[in-house]
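What you see is the complex with one protein chain gone and the rest in place.
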Amino acid sequence: MPVRVTVWGENVHEHTNEIVGKLYPDGMHACIAAGLNEDPEIQAGSCVLQDPEHGLTAERLAQTDVLIWWGHCAHGEVADEIVDRVQERVLQGMGLLVLHSGHYAKIFKRLMGTTCSLTWREAGEMERLWVTNPGHPIVQGIDKYIELPHTEMYGEPFAVPNPDEVIFISNFAGGEVFRSGLVYRRGNGKIFYFRPGHETYPIYYDANIKRVLKNAVKWAQPEGSSWIDDCPEIPVEKAPNKIVSQGEGLHKPGEGGFK
Amino acid sequence: MPVRVTVWGENVHEHTNEIVGKLYPDGMHACIAAGLNEDPEIQAGSCVLQDPEHGLTAERLAQTDVLIWWGHCAHGEVADEIVDRVQERVLQGMGLLVLHSGHYAKIFKRLMGTTCSLTWREAGEMERLWVTNPGHPIVQGIDKYIELPHTEMYGEPFAVPNPDEVIFISNFAGGEVFRSGLVYRRGNGKIFYFRPGHETYPIYYDANIKRVLKNAVKWAQPEGSSWIDDCPEIPVEKAPNKIVSQGEGLHKPGEGGFK
Amino acid sequence: MPVRVTVWGENVHEHTNEIVGKLYPDGMHACIAAGLNEDPEIQAGSCVLQDPEHGLTAERLAQTDVLIWWGHCAHGEVADEIVDRVQERVLQGMGLLVLHSGHYAKIFKRLMGTTCSLTWREAGEMERLWVTNPGHPIVQGIDKYIELPHTEMYGEPFAVPNPDEVIFISNFAGGEVFRSGLVYRRGNGKIFYFRPGHETYPIYYDANIKRVLKNAVKWAQPEGSSWIDDCPEIPVEKAPNKIVSQGEGLHKPGEGGFK
Partner (left out) sequence: MPVRVTVWGENVHEHTNEIVGKLYPDGMHACIAAGLNEDPEIQAGSCVLQDPEHGLTAERLAQTDVLIWWGHCAHGEVADEIVDRVQERVLQGMGLLVLHSGHYAKIFKRLMGTTCSLTWREAGEMERLWVTNPGHPIVQGIDKYIELPHTEMYGEPFAVPNPDEVIFISNFAGGEVFRSGLVYRRGNGKIFYFRPGHETYPIYYDANIKRVLKNAVKWAQPEGSSWIDDCPEIPVEKAPNKIVSQGEGLHKPGEGGFK
């Protein structure tokens, strides 16, 4: 069964910035999806901010194993209702890859609970992403490090919770360092934050970057089952041990809980 | 220096439910604060949902080392703007104790990124909170377990991220179990979720519960410094290594980043 | 490709205790392997303490995807050299399931770094293993909880490092609780500690227990690649950036590092 991927793109700079428009004529989202589709085990499509419901209908999300998120200047335009929907699917097991400036995406901040801030510089400097765990599925086929000749620098402090794993650490020509590949788990969803990706550089055409995304998509796919949690009352008669209700209560029998 | 504590209470059931009103005539928040103030090293005050800005003004929060949160039926009435403010302070180092039904409080869900759901039953059954780490500061002065004769049951699954530490695990007369004392860290804020606390039982008068809260407040106080993070651009001339700007860019010199 | 499992058993009580001998005539290890082999996706064999090299030759371990460890009264008789070998394979990616009294096995203590102690009682009491995450691969096909009519109680405090995930929490008729299903990662090896299993009860014939072991074995199999780490010197000429050796040194060129 191929891994079903949806690549979500903000699709703004492709139309407002000439350089980006030339680099990614069909949009970064389509470029990323095309790269993934080189792999027969992956089936990737894309959608954009401007689509109805940002393209992330309940139906589409239900059929998405892994969602890839790219956003930059329009994070605030993503409807909270759609963010709720995406968060729910991640907690149920849908994988999530957050790319580059997506560190400030509502969905990432929602799942992290922190500001996700960092330092940055747009000077086209060289980045070296060092692999911190050569045995990890995400880095298979990657050498000791990936070199990207021109990138936008991101530097520590990166205000995220301590990750479950660090996959890459980058250093930049200007001197800064950054944890550029991070793994988290929220609910049953696997999350991979991957730093490279500035719009004005051809990063998503890079063979190593494409390889990492293919690996990450396969790594992030759901395992187990899609458990949908709720907050059920377990009445006295359903308690595993025999008990009798005692003491005072707020709720009448059968009355729902507060949320 | 005494630890400065603010106890935030929803203050609804104290006025709408006769039992609660009798048990906690000054409100649960005042009862909890009074318990804490038995300890000369703690200086606790309280405020409620109905206060202007829910009592959580920028000034008050700036002078709060540890915030204790109790809410149940009115989570939705807490203004998002206030939640933002509290989250910011936690990330800066303010400690946060979340009690009982506060598992569904906006601030807790905000910091956790998950639904925080659980199972429950209001049958006044006995709870035994077992200590999983006798050496931990939070459990000093507590025996192998705390017994509470009448409680509202909370049961697993508890849909929270894996905690940094589990301090208590409870079992209930009806048979369920629950991780009833959990530690998290978000930014530089220490968070302690502590389960006991249903309004219709005198739990906050219990000597062991009061002891745990005193310990937890001292454990959760800020250490280090109050770092306020932002997302600064580090211009080329400030880079530690000498570099020259190259390649294309989105931002003009001095233009701020996107958020 | 079937998951290749080796079940290691201490094989002592089967021969020294009449009850155990009757319950497990071929040994617990063989019973566990037989249970796993009901699943065509698993290929399980077993070996015992008394075998040459405890059956854990380099060759066997190289062909083992997941090792299951059962030991109780003879932990000290496991040769340190074999423990080294097993640890190495786990760090390289071999999965490890540690069962019941294996909490005191050398390999488990080696990977945990703590004492792994607990409280216990042999009174044949009922145990209920509650599922804390219904979406997890390990608990697929399992209901809200597993009930075992007769077990040996294990109780908190369980002196292990905070697990990456808690899969089961048990409570016992006598009142105690215990984190009975724990997940860790060491190197690229997935580790699952699973509590049930006292020799004098037919626990490994239980359908739910067999289901959990099948799930766990598939979950624990290696992913990524078998990275064998060492401590290589990266000479000046191999540094990614051009540098010149300066300052004083301990090592002559080409001389190995200290270990």
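Chains: A, B and C, in written order; residue numbering restarts at 1 for each.
One rule holds for everything that comes next: a contact is a pair of C-beta atoms (placed from the backbone, for glycine too) under 8 Å apart; a residue touches a chain by one contact, two chains touch by 3 or more.
Model, not experiment: these values are computed from the prediction.
Undergrad: Sort through C:H75, C:R89, C:R179 or C:R195 and give me the one touching the missing partner chain.
TA: In the complete complex, the chain left out is touched by residue C:H75.
Undergrad: Pick out which of A:A44, A:L91 or A:I169 touches the chain that's been left out of the picture.
TA: Final answer for the missing-chain contact: A:I169.
Undergrad: Have a look at B:G93, B:P161, B:G181 or B:G257 and name the one touching the chain we're not showing.
TA: If we include the chain that is not displayed, B:G93 is the one touching it.
Undergrad: Residue-wise, where is chain B in contact with the chain that is not depicted?
TA: Considering the whole complex, chain B reaches the absent chain at 92-93, 128, 133-140, 145, 164-165, 185, 187-188, 219, 223-227, 229, 240.
Undergrad: Provide the residue numbers of chain C that touch the chain removed from this figure.
TA: 13, 17, 19-20, 72-73, 75, 87, 91, 101, 104, 110-115, 117-125, 150, 152-153, 155, 157, 159, 161-162, 173-176, 185-187, 198-201, 229-236, 239-241, 243-251, 257-259
Undergrad: For chain A, enumerate the residues touching the unshown chain of the complex.
TA: That gives, for chain A, the contact residues 128, 130-134, 155-158, 162-166, 169-171, 175-177, 179.
In this section, only the chains that are shown with their structure count from here on.
Undergrad: Express in whole angstrom the distance between the two chain centres, defined as the mean CA positions of chain B and chain C.
TA: The mean C-alpha positions of chain B and chain C differ by 36 Å.
Undergrad: Please output the residue numbers of chain C that touch at least 2 other chains, ranges allowed.
TA: Where chain C meets two or more other chains at a single residue, that happens at 128, 133-134, 164-165.
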